[in-house]
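Remarks on the structure that follows.
The complex appears here without one of its protein chains, the remainder shown in place.
Per-chain residue numbering starts at 1, and chain names A, B and C are given in the order in which the chains are listed.
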Amino acid sequence: MAFRDDVRRIRAIAWKDLTTERRSKAGFNSVAALGVTILVLFGFALGPDAQALRDAAAGALWLSALFAGVLAFNRSYQVELESGALDQLLQYPGPRWVIYVGKLIANSLFVGLMLIIVIAVGIALFQVSIPAAWPSLLGVFALGAVGLVVLGTFYAAMASRSRAREVLLPLLLFPMLVPVLLAAISASKALLVGDMMHEAGAWIKLLGAYDLIFFVATLWAFEYVIEV
Amino acid sequence: MVTSKSELAIEAQGVARRFGARWVLRGVSLQLEPGEIVGLLGANGSGKTTLLRIFGTLLKPTAGTALIYGHDVARETDAVRSELGFLAHTPGLYDDLTARENLKFGAMMLGLPAGNNLDAALERVGLGHVINERVRGFSAGMQRRLALARLLLRHARVLLLDEPYSNLDTAGIALMNEIITEAGNAGGAALVVLHELAPAAGVLDRTITIENGRVADSRPAPVPRLRPRTAERAAAGAGGGR
Amino acid sequence: MTTAAPTVEAPRPARWPVFGAVSLAALVATQVFSFLTSPPDQNMGQLEKILYVHVPAAWVMFVCFAIVLVYSLRFLWKGREDDDLLAAAAAEVGAIFNGLTLVLGMIWGKPAWGVWWVWDARLTSTLVLFLVFVGYLALRAFVEDPQRRGQWSAAVGILGALNVPIVWMSVTWWRTLHQMPSSMRSMAKIYWVGMFANFGAFLLVMAYFIRRRYDAACTVRAAEHASQAAALGGLD
Partner (left out) sequence: MEASNWAYVTAAYAVTWVLVLGYMAYARRALQRARAEYRRVTGHEPGEGDAV
């Protein structure tokens, strides 16, 4: 019974966040546009040589997603802070982790959609040919995105409510995401060239373990972060 | 010396709160019985809102104890939250949701049905004509009415209202008073932060003045509260103080 | 009558300065000892002597971050403010030793590898750890409310500590899947004696540092509590 209440609350928060985000299209559009812009800038930095571009494609893609994603995470709490909505949100009874999970779902869809756009543009710009193992590649993107969103949503709950939120979120988040970035970039890179060394599997396992560990840890710690 | 649970609706014992180096509350003690409606007066920065937010589980006291129906606001937050109706200074609405969607969100979070009851609440606060319009276009007064409709959904035993009359027109003030009085007559307690007494005339039992973070004065309201017949009130009070 | 914020007492000035002097003397002694006992390495010449400070500094840094983890968990569990202050002191001292480890690693790297920095697994994960705890200290600097600062930084500290083995693993794979693994060459026994002696001395210095920083934090908080008592005008 209590569990059904929690599920309903999670649904309410995810629905509310997504509806708000959908209605203010400007938010999503500008975040996705920023992701694409960063990708283009990477293209300039890496030069016109096709092979160099292809080699760096996976790294450029993930970094663009990361930089654009950071904006999305702070936005997710901006809605709550604008007219004191967080005060009301905290007034509802029930465990606090439902707020986190609701926001996690909304942010996952948001970042997932952005990632699709960035990937599509990246494939074209960096002259990448889609490998035969594309379902695994999709899995890598999903696992990497989850890692990104889990920690991003968690740290934004603090950063968005502190002074200097613009600098604090990346400062806290980026070092924590090193394993995700290494794993996602290495796995994508390996899969793009056909995974001759069979190293993608290990990275995918690492991504899965990372996601699981930090999902559980943040779920537990969220109450301490949001309640003060 | 904790009083037995549910004897008092709202109670503070030496509540103090510090922000940085500044002491906003310096040991506030007060008690509200079930059915009591109390106005909280005081100059700007005297600590009224801070006290209200402590009762509303949004701030933890730096020292002292605050209780709602015997539940400690710092520890038994869930029990306290299911008793509370909190109207903050800001309406706390989502601008890109419609009036009805804002209520629907509240109802879902509270585990209430989201059907005709929402429209009825909106009608009651005079927003029946803008049910499906987005809050972004609402005036400040309309937003406050919507926040009031959301408050009505909760059927709370304790109302914490922070300057509830600001931005409201005459009809809105009358509506607010009606809702506060109803809650009081049903045995609920209300703590109302005010910066002037006039709009709350005939609503309050008592006023408490906060000065410099302490209770400076507690006295009966200048205009006594209009009550229904005593028998009803006694019955309602007994029911509320169960 | 309950009090939400447990009080912190100002520690009286004790014999910690003596302890500090002793630990400094120990550090001098162990360094002299290791200098005298270590023969020059065949390949590295005198360079091996850097390891006597580099490796113990890295170990001490891990000890510090273990303290951060333990006391952060304890703070969230019990809510005692002094646990938070101790975790913060350990984080700061840990960051100092972390920075020392990095600089010494670079000083070692220049003659050994010919460059100041290589993306070696050890150096890289030490750098990542350093950044995590710079974030921890930045967060503390940006948040005033003690309760909020305590709970937030405890969460950041716990997640950061949780990340250490994962970072280590990922960076190691990242290196070894493409290149030869970088491992320490086997060393003569006499090096290990010097290493552990230095580690012991560093531990004493670490304990002294943490204690001093913790004392300072407690004194500051106790002064604030005292001004609270004054503000409350004897209202207990």
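Keep in mind that, in the parts below, contacts are C-beta pairs under 8 Å (C-beta built on N, C-alpha and C of every residue); 3 or more make two chains touch, one makes a residue touch a chain.
No experiment lies behind these values; they were computed from the predicted model shown.
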| note | For the chain not shown, touching visible partners are C
| request: Among C:L73, C:V193, C:A207 or C:A222, choose the residue that contacts the chain missing from this document, as touch is defined above. | output: C:A222
| query | Per the definition of touch given earlier, which of C:K49, C:R122, C:R148 or C:R175 contacts the omitted chain? | reply | C:K49
| field | Interface with the unshown chain - residue positions in chain C | value | 7, 9-13, 20, 24, 27, 31, 44-47, 49-50, 53-54, 57, 93, 96, 99-100, 103-104, 107-108, 110-111, 205, 208-209, 212-213, 215-217, 219-220, 222-223, 225-230
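Everything below uses one rule, namely that only the chains that are shown with their structure count from here on.
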| said: Based on mean C-alpha positions, which chain is nearest the centroid of every protein C-alpha shown? | reply: A
| said: Count the C-beta contact pairs for B-C and for A-C, then tell me which is higher. | reply: A-C
| said: With centres defined by CA atoms only, which chain is the most remote from chain A? | reply: B
| note | CA centroids of chain A and chain C: separation to the nearest Å works out as 31
| request: Any chance you could list the residues of chain B touching two or more other chains? | output: 60
| remark: Two or more other chains are touched by the chain C residues 145, 147
| So in the complex, which bits of chain B are touching chain C? | 1, 13-14, 16, 18-21, 23, 26-27, 60-65, 72, 74, 213
| note | Residue set of chain C touching chain B in the complex reads 1-5, 144-145, 147, 224, 227-228, 231-233, 235-236
| query | Tell me, which parts of chain C touch chain A in their complex? | reply | 76, 128, 131-132, 134-135, 138-139, 142-143, 145, 147-148, 151-152, 154-156, 158-160, 162-163, 166-167, 169-171, 173-174, 177
